[in-house]
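Here's a structure for you.
For this view, one protein chain was removed and the others were kept in their places.
So, chain A:
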């Protein structure tokens, strides 16, 4: 009996202690809400030194949390109960979140550094007039390849991939939008084309690529391509940078038929408790020196025109990752598809995968 009492008391004490701790934890976030800034961003997508600098300069405590897909982030924001002050969704997700009233407008007067952004990257289809978002990084979908393994031949277009020479040499990224987009582009259609006839043609065309495809993979391509497992990969420019860091033999090309250009953008989600801090942070990140530092750390292309001056020559003169206006004009941003259209794209991709 005595033992039982002791046990019972022990349990009660633990419960009490835990509830006190949790009360303290939640209390500090709600009470000192004005003093913390909670950022929800992709993993390894900011120079940590900049967070420290921001904390010192503005006196906030920054809480940095990460997600690994737009959809995962969306689900979390939709469910509510979170207090993120700043999120970094991609382009199509911005328009989706805006339509679902999940974003708060950004007061452009509070973000004077917006003027540093290259006008090419403002006022885009997913957020006209940039009411809700400010571009953070951008990049393209393209082809990374190893000229040495291909006997010095050069790839310049999507249609080059269909060349019989490249049998069993291509690794495609396992993503419906990118691969169907590639097929559409190769037929000179827009990546946003949803015409049923065009999509059918695209499937036929993609099926013809089958003998050249070695595999359809995910992030493993960053492991496989530097190791010369295959000579050609279709992927995002940011991954290409990483691969080329590993193995300088490889190079990256944006196909001449056109391709997708994507943006990750800073935005303020509904339920933010520190909107002022979020705007200060956006402004801070748009400062040319900070943006340059961040771009050098992350490796993606910054949309900040003024920041480019502070980048090393090797980076800023690299047309593959900082293409000029002539090229970017040929690139398209993804439209936000409705669920059924999205489903059709995915089923098409599934069918293509089944046949490969």
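One rule holds in what follows: a residue touches a chain if its C-beta (ideal position, glycine included) is under 8 Å from a C-beta of that chain, and two chains touch if they have at least 3 such contacts; residues count from 1.
The rule is simple: contacts and distances are computed from a predicted model.
Student: What does the UniProt entry say the missing chain is called, choosing from "Oxaloacetate decarboxylase beta chain", "ABC transporter permease", "SH3-like domain-containing protein" or "TonB-linked SusC/RagA family outer membrane protein"?
Tutor: The UniProt record for the chain left out of view names it "ABC transporter permease".
Student: Per the definition of touch given earlier, which of A:44, A:99, A:220 or A:329 contacts the omitted chain?
Tutor: A:220
Student: Touching the absent chain in the whole complex: find that residue among A:37, A:94, A:124 or A:176.
Tutor: Considering the complete complex, A:176 is the one touching the chain left out.
Student: With respect to the chain omitted from the figure, which of A:165, A:228 or A:309 is a touching residue?
Tutor: Residue touching the chain left out of view: A:228.
Student: Using the document's contact rule, name the residues of chain A that touch the chain not shown here.
Tutor: 69, 71, 168, 171, 174, 176, 214-218, 220, 223-224, 227-229, 339-340, 342-343, 346-347, 350-351, 353-354, 356
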